[in-house]
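Just one protein chain is left out here, and the rest sit where they should.
Order as written gives the chain letters A, B and C; numbering starts at 1 within each chain.
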Amino acid sequence: MAKHTGRGIAAIEYPTGMNQNGDPSQCWIKVKPDGRIDVFAGTADIGNGSKTIQSQIVAETIGVPYDWITYDNSNTDSSPVCTGTFASRATFVAGKAAEKAALQVKQKILEIAGKEMEIDPADLEIVDGEVIAKGAPQTKLGVGDVAAAATWGHGELITGTGAQLKPYAAIIDPETGEVDLPPHSAISYASCAAEVEVDDETGEVRVTRLQQCYDVGRALNPSHVEGQIEGGAMMGLGLGILENCYPYYPSVEHRGGAFGSYLAPGMEDMPQIDTIMIENPSADGPYGAKGIGEMANNPQPPAIAAAVYDAVGVWVTELPITPERVLRALEAKAEPTREGKKVVFDEELSVNAVSSGGMRFEVPA
Amino acid sequence: MKVVGARIPRYDGVAHVTGRTTYVDDVSVPGTLWAKALRSPHHHAGITKLDTSKAESMPGVHAVITWKDVPLLEYGHLSALGIPADEPLLAKDEVRYLGQPIALVAAESEALASAAVDAIEVGFEERPALFDIRQAFDSESPKIHQWGNWYPHFEGEMDVRQIRKGDIDRAFEEADTIVQGVYRPAAIEHAPIETQVCQVVPEPNGRLTIYSCTQALYFSLGVVAAHLQQPLNRFKLVGGTTGGGFGGKVDTATETMTCLLVMKANKPVKWRWTREEEFLCSSTRAPWHMELATAVTKDGWILGQKMLTLHDSGAYSRFSPYGLTKHSFHHTGAYSIPNLHFDGYVVYTNRTPTTAMRGFGVTSVSFAVETHMNRIANELGLDPIEIRLKNANRIGDTSPNGIAYTDPSTVETIQAIAQAIGHELPADYRTMTNEPRTGELLPEHLVSQVGSTEGH
Amino acid sequence: MNLTVNGVAHEVSGSELAPLLDVLREELGSMGAKAGCHQGGCGSCTVLVDGEPRRSCLLPAGYADGTQITTVEGLGAPEDLMPIQQAFVHYYAAQCGFCTSGMMLAAQAYLDRGGTDDPEAIQHALAGHVCRCTGYSKIIDAVAATARGDSFDLTTTAVGKHTTMANGGPE
Partner (left out) sequence: MAVASVASDAATEILMPGSEDEAIAAFGDGTEVVVVGGGTIVVPDMTYRRLRPAKALMLGNAGLSGIETDGSRVTIGAMTPVQALVDLKAPLGPCASNVADLEIRSQGTVGGNLCAGEGYEAPRGDLQGAFLALGATARSAAEGDVTEEPLEDFLAKRRERLLLSVSFDEPAAGAFAGLDRPHTHDYTALAVSGARAHDGTLRLAATGAGSWGARLPSAEAAAGDPAAAGEAALQDVTPHDDALASAWYRTKVLPVLVRRVLAELKESA
């Protein structure tokens, strides 16, 4: 038995929000007579933390404690439009709508507090649930008192609405792909180093360590961001060495219909995962956030492929890197075809290998 | 800044750990019927017979629906953008993948619903099925749809997504080395622990309350309303709490059909997919086929890249055209490549339709471009970290569609990983930043691609 | 069949071969155990049967006759969380939450049999439980901290074990 270790790296980029934009999210907020805040949005929480993150944004923006917030994304009667939780957009796009709605609420609280306190609202701020005169912190009025005054005294409902929509970036030249506007919101970046152990007799690959660095824009809740990155790392590990709907691809035979035959990563597949977060704020996300939920499973597969090459000297370019693929590659010991300045790998996989008509991949030389 | 940036516990954390979070399957409405689907047993076949009368007459069976019951049979995932649809909600005269729904039954128990499905009489005429995307791509292969095997509705009714930038021929001519490779990541199951599920309850005022695990309440609301040709407020989607999604629960896979059953039975109906249905019939991440040829200089500059991408959409296009477009916009990865020639096709096969999944369109790029980059470094005998830093996106460099990057952090993230693994970098690489290219980092071939970041 | 669920006795008729999961959810309205696969493959339906963790989708209800069954609702209520529940909150060990009840019950059983904070032992004990969201590491941290007898501040969450915040982040 011979086990070999190897390390490989990869660096990636990924856009936040829907490609080409044009995807609205909206939010509305009302304030109860005791100052507690009800947030309504249509952003599903699929584990991605919509409820938590948008509540944090609203609490921070208005200036009240987090536990004053109730967040209701439960139905389409009470919530305004949200395109949905996908495309790494829930924090960035829907969170921005929540921030905008909260700013309106804050402004209304300050206006009514100004009347109550007989101070210009511009000279007031909200800190930890209290409206405070700037420079004279002993002059203050609780947000609950302001909300009560609005309800019973001024006959007003304190509300705020926010809508976030970046215009759709159209492709104006389908020949070249030229667009009329930037087609992305923010772009985030990451790199990854993977360490593996490869058994050259059975072809088994174990990922032993993943070191990863993500530019998260701003970690609105670092524990949450870690969870996204760690969860993504395991999904990336699955993509790299385990998961495949069609084990005999392109054949559809023996497709697994159970967790016993479809290999989703389990706890014992876990490598050590080290995370470095860089905060390089986005220009227009809420508090500088970027969306990193999706990209979190992108850098591992190529880093693992390079680590396998480092360990046993073969490139496996069909995922996942199964024991069988490693053994077949070790057996074939394929070298690229070298002709002139061309170095051609994987000829047997190319469309050219099966083409009967004119559909070939031609490369100028 | 006390709340933002703080490690606040999850809003739903206590509910999760006490079993109080209510998922769709936990909603218990008395008298709810169970739904079950008749699914295609063939990868590709004509439907020669469909007779539901025996199933309908079984005691305890309250509704059976087929394509005839759907007001607008075809409404696509991208129809809201004005793009023609290609997938019927229920198969009409042809099935194009194994597991495609043909009819649904609502009955008083799950076992009875299954028995009623078995009682539906259906006949098929098998047709050849295509699974190898390279063969499906070939213009001489049998056709899966009448218009062929290529998705035909990109801008200008083109059947290919193109990117063209710079002068690709010159780049390959001037290259010292051209490295070619083929990259094929697999189809992946989203496998959230909660399977596809919905429950629809008829309200006394004629509205339908739809308990849904959708990732996108309003998107799904629009899809249901369009198929059923009803105003949006006929329906109340209740959800927002989803047991994992990863892209697969944007599909609105259950809601519309369950509404149709409810409208027929006038009773609440639940449709919960089994894990086996989830694995075998729900959409997957696509298998991709990517061919790359990269023109490089011996000191590691990337002059140009030619790429062919085939995106396996399975039997119907769903979100695949969106995914391929996103793929094309990001097909250079984290690097500035001045000369590009990209052709991408959404190709139909007789696989389960593929859809969005975490990293949609770009997970494939990351694998192809990064593995290729490691091969290039290896071929040239260069350090894989240094070659990346050299070609990394910087402020003012332009994307494949000519948009200037405003604040990329490729350089910084790579430097951080180099440091973490103890990889010693030469001083000029260690001190690099993302500032606009000058001097040695702005060779002649990169000058023309630099754009303006103003107004972005 | 006599099933005592979270201390409440129930008399249940029906097939002894029906999965306990279906009896709990559909006959007794106890929704804590989740139906993730009905194949024994995911662990989200795990309950304690006389204190032992069992996949309720695999266990014939007849085999639970006369036993004490604990579902997630039988751990602490929201105002009276058990240490393992507090740990899952403090360590941010749940995301979508669908695997959480099964995961916690398996963890509680591990702790009840004297399990330590050794990560490998925890991984081995919970190995058959699939979580698609978290990547497991925060779950292991939560179980380990509970095994150590830590107390948990529920107003905040723990700093990730292997995290570095670069360029002036909040930590």
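Criterion: contacts are C-beta pairs under 8 Å (C-beta built on N, C-alpha and C of every residue); 3 or more make two chains touch, one makes a residue touch a chain.
None of the values given here were measured: they were computed from a predicted structure.
Only one of the listed residues, C:G40, C:G74 or C:G97, touches the absent chain: C:G40. Across the entire complex, the residue among A:E118, A:E253 or A:E335 in touch with the chain not shown is A:E253. Checked against the full complex, the candidates A:A44, A:I112, A:I158 or A:A264 give a single residue touching the omitted chain, namely A:A264.
Set against the missing chain, the residues C:L3, C:L59, C:V72 or C:C96 yield one that touches it, C:L59.
Touching the omitted chain from subunit C are residues 14-19, 22, 35, 38-43, 46, 52-55, 57-60, 62-63, 106, 124-125, 127-130.
Although one chain is not drawn, its touching partners on subunit A can still be listed: residues 1, 199, 201-204, 206, 242, 247-248, 253-266, 268-269, 323-324, 327. Seen from subunit B, the chain kept out of the figure touches residues 36, 39-41, 98-99, 109-111, 113-114, 117, 272, 274, 276-277, 280-281.
By definition in this document, only the chains that are shown with their structure count from here on.
The touch graph of these protein chains is complete, with an edge between every pair of chains.
Note on chain placement: the centre of subunit A and the centre of subunit B lie 15 Å apart, centres being C-alpha means. With centres set at the average Cα position, the gap from subunit B to subunit C is 32 Å. Separating the CA-averaged centres of subunit A and subunit C is a span of 27 Å. For subunit B, the set of residues that touch two or more other chains comprises 5-10, 12, 191-192, 242-246, 275-276, 416. Within subunit C, the positions touching two or more other chains are listed as 37, 39, 41-42, 92, 95-97, 130-133, 157-159, 166, 169-170. The part of subunit C that touches subunit B in the complex is made up of residues 25, 29, 31-32, 34-39, 41-42, 44, 71-73, 75-78, 81, 85, 88-90, 92, 94-101, 104, 130-133, 154-159, 166, 169-170. Across the interface of their complex, subunit C is touched by residues 5-10, 12-23, 25-26, 28, 190-195, 242-246, 272, 274-276, 416 of subunit B. Looking at the complex, you find that subunit C touches subunit A at residues 37, 39, 41-42, 92, 95-97, 122-124, 126-140, 157-160, 162-171.
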